[in-house]
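A short write-up of the structure that comes next.
And now, chain A:
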Amino acid sequence: MISVLRSASLVLRKDLLAEWRSRVVVGQILPFSIVLLLVFGFALDPDRQVLEAATPGLFWITVLLVSMIAAQRSAAIEAGDGATDGLRLSGLDPAGIFIGKTLAVVVQLVLLEVVLALGVTVLFGRELGGWLLLVTATGLATIAIAAAGTLGGTLTQGLAAGQTLLPVLVLPALVPVLLGATQAWEAALSGQDGGWGWAGMCGVVAVLALLLGAASYGSLLDEG
Partner candidate 1 sequence: MEHAAQILTGYGIALGGLALLGARIVQRGRSLTKQVPEGQRRWMDVDDDD
Partner candidate 2 sequence: MDSTTGSKATRLMGIFVLLGTALALPMALAWTGRDVTQGDAVRFIYLHVPAAWTMYLSVFAVFIGSVMWLRRRSVFWDMVAEAASEIGVVFALLVLVTGALWGNLTWGTYWEWDARMTSTAVLTILLAGHVALRQATPDVDGRATRSAWLGLALLPNAIIVHYAVDWWRGLHQEATIGPTGAEIQDLQLFTWMFSAVIMTTAWAWLMTHRFRVGFLARQLDVGGVSTALAERRAEADRTWVDQVDRADDLDAATPVQATPVHRSAPEGGA
């Protein structure tokens, strides 16, 4: 059996290549995320005060919503063409496949987050700062979201109601990450204490999600 790391890097490359060729993230998900920011602006406060105060929450709500789409696409890459059997028989380590897919989603989400961060600075008027904490918390939260989303995508893969079921299963499980990420951002942006603890919580969920995903991927692939 091919090693975990090698499997992961192969699948990462494959998924990113598939994304590059289809351009769904850049062409559709990115514009959708900007639309969300605009919609928040219209719905909440033309004077920007509410938007400025709520920037961390609105940023992370947007990330969570688009991550559901990214996770579904990640699971659909093989399922769409019936290539799941190929993946199963490929000799790749299932844990490695899971990690590779998760990392591919992480890359896509980071790309989106960079643009969104620019977006909230411009549209909501909140200046970004506390960069070390901000980047660390964002990184850990993104890994947690990607891992949980990839796992959720596998759990609901191939089911008729899979697309609607995925957010219902994954979003409640990511509540601690939402709390952690928004509190860490708030602490970073306003210079308050306590942000690192919240970033740590995101890290804990990330580790648990990665472990659960890596452990389950083999048997879920077999059932698919």
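To be clear about the criterion, contacts are C-beta pairs under 8 Å (C-beta built on N, C-alpha and C of every residue); 3 or more make two chains touch, one makes a residue touch a chain; residues count from 1.
The candidates were selected such that all candidates are chains of the complex that A comes from, given by their letters.
These numbers were taken from a predicted model, which means no experiment stands behind them.
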Practice task
Scan 1 or 2 and return whichever one touches chain A in the complex.
Solution key: 2
Practice task
Going by the contact rule at the top, pick out the chain A residues touching candidate 2 in the complex.
Solution key: 151, 155-156, 159-162, 165, 168-169, 172-173, 175-176, 179-180, 183, 197, 201, 204-205, 208, 212, 216, 219-220, 223-224
